[in-house]
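With one protein chain held back, the other chains of the complex are shown just where they sit.
Moving on, here comes chain A:
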Amino acid sequence: MHVPDGFLDAPTSLGTGVVAAVGVAVALRGARKELDDRTAPMAGLVATFVFAGQMMNFPVGAGTSGHLLGGALAAVLVGPWTAVLCISVVLLVQALFMADGGITALGTNVTLMALVGVAVGWLVFVGARAVLPKRLSSIAPAAAIGALVSVPAAAVVFTLLFAVGGTAPIAFGTVLAAMLTWHLAIGVGEAVITGLVVASVTAVRPDLVYGARPVLERRELEIRAGRPVGTPNPEAGA
């Protein structure tokens, strides 16, 4: 899944490296607002969670499989800035410790998956959340839509990079068609899993879901009339 060494030429790799470094630097500032001094341990654990989630393969068709990228999922759960940091660190660990994704392609991978994946996933999620009814149950479908769009968006940006600095003479249309079909299939899987995971977390701990905060703030504390203390509960016992 990750771009290896030598796939894009050296100038393009260096260029995306600069873009990635700037993006991560901006995210470092933003994440402090989302998590204050808890940033390091919290983002570390969320990065570990994303890494574990990426280990889950799902069949895409034709005997191949894709796996969760997690950009939109992390953005909805912990906020976009922290998500950029988490995905970047996951990619850094995979490149340095697991040889997954080339070290010179690290900037490309961070740009595609951490910057484009999270930004598109988050912005589409915010747009969908604004359109859908202001209820807690709208958060999961909005997250799924964000995930669905984020994967092909990263694929399109990759195709553009490949057109600029690709090292194989393949027609732009061919690459675009192949990447889009392939990543639409992965995007569907990503959308379903992201939606289901966000739904299960909002059902149990809606306070942890960053993307649900505007909806939660609208909910008013309800005090329901209960039975007086000491009277037997008619529903209890059997």
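FYI, a contact is a pair of C-beta atoms (placed from the backbone, for glycine too) under 8 Å apart; a residue touches a chain by one contact, two chains touch by 3 or more; residues count from 1.
To be clear about the criterion, contacts and distances are computed from a predicted model.
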- Message: Not counting the visible chains, the remaining one has a UniProt entry; which protein name from "NADH-quinone oxidoreductase subunit N", "Zinc import ATP-binding protein ZnuC", "Cobalt ECF transporter T component CbiQ" or "Cytochrome c oxidase subunit 3" does it give?
- Response: "Cobalt ECF transporter T component CbiQ"
- Among listed residues A:160, A:196 or A:216, the absent chain is touched only by A:196
- Decide which residue listed in A:102, A:121, A:146 or A:211 touches the omitted chain of the complex. A:102
- Message: Using the document's contact rule, name the residues of chain A that touch the chain not shown here.
- Response: 1, 4-7, 9-10, 13-14, 24-25, 28, 31, 37-49, 51-53, 55-59, 65, 77-78, 85-86, 88-90, 92-93, 95-100, 102-104, 167-171, 174, 178, 189, 192-193, 195-201, 204-205, 208
